[in-house]
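Before I ask anything, let me first share the structure, which is written out below as structure tokens.
Missing here: one protein chain of the complex. Every other protein chain is in place.
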Amino acid sequence: MFSFKRVLALGLVFSAIGVVFSGCWLQSGNESGDSSRSNTFIFAQSSDPLKIDPHRITDNFSTNVNANVYEGLYAFEGDSPNPVPRLAVSYELSDDGCVYTFELKKGVKFHDGSEFNASVVKRNIDRTLEGSPTRTPDMEYPRVIYGDVSSVETENPHEVKIKLKKPDSSFIAKLSMPLGSGFISPKSLDEAKDNDVSNNPIGTGPFAVESWEKGSCVKLKRNENYHDEKRKSKFEHLVIKTISDPAMCIAALKNKEIDATSIDSSYEDVVKKDGNKVLSFTSYLTSYMIFNPNLSQEVRRAISQSIDFEKLVKSLYKGKAEVANSFLLKGLSGYIEDAGYPKYDPNSAKQIFESNKITTLNMDAYSVSKPYNSIGGKALAEAVAGELSKVGVEVKQTISDWPAYVKKLGGGNYGEIAFCGWHADYADSSNMLNLFTSDNAINYARFNNKEYDSFLKETQTLPFGDPKRAQIFTGLDKILAKDLPIRTISHETMLIGTLSNVENFKMPPVGIPNFNEVYKSQ
Amino acid sequence: MSSEVSKENNASLEQVNLIDKQDSRFGDMWYSFKKNKIAVVGLVIAIFLIFVAIFGKFFTPFDPNLTEQDILNPRPPSQEHWFGTDEQGRDIFSRIINGASVSIFVGVASVGFSLLLGMVLGAIAGYYGGKIDTIIMRFIDIILAIPSILLAMCLILTLGAGVGKIIMAIGFISIPQYARIIRGSILSEKENDYVEAARIVGCSDFSIIFKTILPNIVSGIIVRAALGISSAVLEVAALGYLGLGIKPPQAEWGTMLSESRKFVIQAPHTLLFPGLAITLTVLAFNLLGDGLRDVLDPKS
Partner (left out) sequence: MINYIFKRLILLIPVVLGVATIVFLIMRVFLTDPSQSVLGKYATPEQRIEWRRDQGLEEPLHIQYFVFLKDLVSGNFGKSYKTNLPISKEVFLRFPATAELAISAIILASLVGVTIGVISAVKKNSIFDNIGSVFSLMGVSIPVFWLGILLVMAFCNGFIPTGDRIDMLLKPTGGTGFYLLDALILGRFNLFLDAFRHLILPSCTLAMHSTAVIARMTRSSVLETLDQDYIRTARAKGLPERKVIIFHALRNALIPVITVIGLQFGSLLAGAVLTETIFSWPGIGKYTVESVQSSDFPAVQGVVLVVAIIFILVNLFVDVIYALLDPKIKFGKRSE
């Protein structure tokens, strides 16, 4: 214990000097290290990816990584709802609409050098099929895509024949989904421990995984042997970082620590004031109200009439969302702006409530914020309740956390009004309108309309681009507005904040960004 | 103080002269408390806060939950809104006042909860000893082994939302310290003659514990309680920050801090005032606790 105090004091002085010194040192260090920073694109998201296995992911955070590492036969680009060929070159459809024959692209190699061919396609699809020993319960998205596949045939290495149990004209659109459709290298599948390829994620995409620091970031590097010269990444490295606190995300953007991140509408002004850009992307998001199946047609109409949705959406989302007067969205086949929901008419509403002697209603809502509802279920529920109270109806709100809420919806134990939303995963109207077929287990509104079901079925037999298909979709949207199992509320846009020199940031409406085309101007 | 020492050595005299002793003891305590200026400051602020907590809500300039439509961003402090508004147009000054009653109520109630349960457990463990003691103390060890914030989080998720549940969750965490004090005290006093005497005379266990042993530890408990209120206020705020606390629209400082995270860059006042309120409250009860400790329980 010699001169303890002195040692302590010296220690403090030393650390102080060290900090100051390293500050100077580091600044000069930074300049020379700048070249590697300028060669890297850094995107921040609020949660860590869970797996890097394209068949087993069910969340957006994992998909952001997966969609840039793995590729499928088709893909979405930009805002076009039409799928573009990726690993397939073209396809032929049999007359009965059940057999798809794909011609595969030649010369495509995985990140580990293995060849991409028909047997790889078969192996990947078979991995996810019902009854296969390698199928796991979390392969939900492959089930949406390949659920109706009866067999996959590979007669020659560049041709795959997929037979479906029944015709489905949205099959190509499903194949373009970023979730569930990627192909994994056969070597990687062989070596996978526990049927999870996250430890050795090998795909054909423009980026290959270099390292994954759990809880922190995923580091990817450019695939130098990428099969499409035009789509090769401009950056040598891509980093997808996890920053859990949104305010910290904005601060990181301000300090140029990251290049882009998705932001909430409340940050739009701040980001712009910092001199950065805010990009707005349309997306296939619909937030809506569902009515309890026991509620009469008249009362549903009254509830719709008592809410001024235009004003509500404007004040709640302040420009980040548009009021939704139809379930479909711009860009989707069959979209019309006004499907015919009852217009705002508080007097008529009041009369109906009075004549039905309704003074209170029960409302269930979720608590968290969702991609289709960025302000959160509680705020939305309160706003709607506020409108209803103006016409003399008191609303009793029950807010539950998400899993409990879904359970309530599933069991039909919700009040007269509840809230839902949907993010379309592929660019076909059927993905949105399918929600209301009577045999759909997640048809929480329990809409049961035989006409609706048969019309929707018909669209699956018509060719993808057929104008009749669009007509039917429009008609289905109108049926929803007439029968009122639901009332649509809003369509949100997705906002991305980027540094001012970031150009060409692309995000298709399904909500997963493509990082290979973005670049930074000087 | 020498007068105190001689009093404690005469246990029987104590019981006879109970009333007189308390009066002069109190006078001595107040005198030395007053000398500790910082403690007095703490007491004053604490009383002020309690006053605000109880009566403040009748005097808020605005309705703390009154929102405004068409408001884009929080408004900075102005003549109309002394602390500004939040992003829904609610007056922050009113919400801070409203939040005071929640925080202090939860603080006091959770201390009461842990005190009650802790005392019961500690008394049983100390008085009856043996196997019961071992079991109870192991249970206490288990509570202590889990970090308080984690335990609070898990308990809230179990019990659900609501002020009562939060009080129980936060109170649960502090049970060990009260249990230990009581138990320690009982263990050391148990062998005393007057306890034996009381038992022979036929006093019930309950009254023995209450009337003879407890008065000796009251001072230690009061100190812990004051400090306990301050840590309870911090815990409530921390839970509110994590989204597990008092649910909106009820104003609560921790929840206000968590909601202000979004606007911290463009509207720092939404971050500043709730944080200051928490700090001030915790500070006040810490000062009070320290002052009381200097006066009542200088050995600890």
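By letter and in written order, the chains are A and B; residue numbering begins at 1 in each of them.
We adopt the following convention: contacts are C-beta pairs under 8 Å (C-beta built on N, C-alpha and C of every residue); 3 or more make two chains touch, one makes a residue touch a chain.
What you see is a predicted model; the values in this text were computed from it and never measured.
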Of A:223, A:242, A:292 or A:516, which residue touches the hidden chain? A:242
Given A:156, A:255, A:294 or A:521, the one touching the chain that is not displayed: A:255
Could you list which residues of subunit A touch the chain missing from the display? 1-5, 8-9, 11-12, 15, 19, 22-23, 25-27, 29-30, 33, 36-37, 40, 42, 47-48, 50-51, 56, 58-59, 137-138, 140-141, 143-144, 194, 196, 198, 211, 213-217, 219, 237, 239, 241-245, 247-248, 251-252, 255-257, 401-404, 406-407, 410-411, 441-442
Residue ranges of subunit B at the interface with the undisplayed chain: 38, 137-139, 141-142, 145-150, 153-155, 157-159, 180, 183-184, 187, 230, 234, 237-238, 241-242, 254, 257, 261, 264-265, 268, 271, 275, 278-279, 282-283, 286-287, 290
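Definition applied: only the chains that are shown with their structure count from here on.
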Inter-centroid spacing, subunit B versus subunit A (mean Cα positions, whole Å): 46
Residue set of subunit A touching subunit B in the complex reads 245-247, 250-251, 254, 264, 266-267, 269-270, 273, 311, 314-315, 318, 378, 382, 399
Along subunit B, where are the residues that touch subunit A in the complex? 69-70, 72-73, 87, 247-249, 261-266
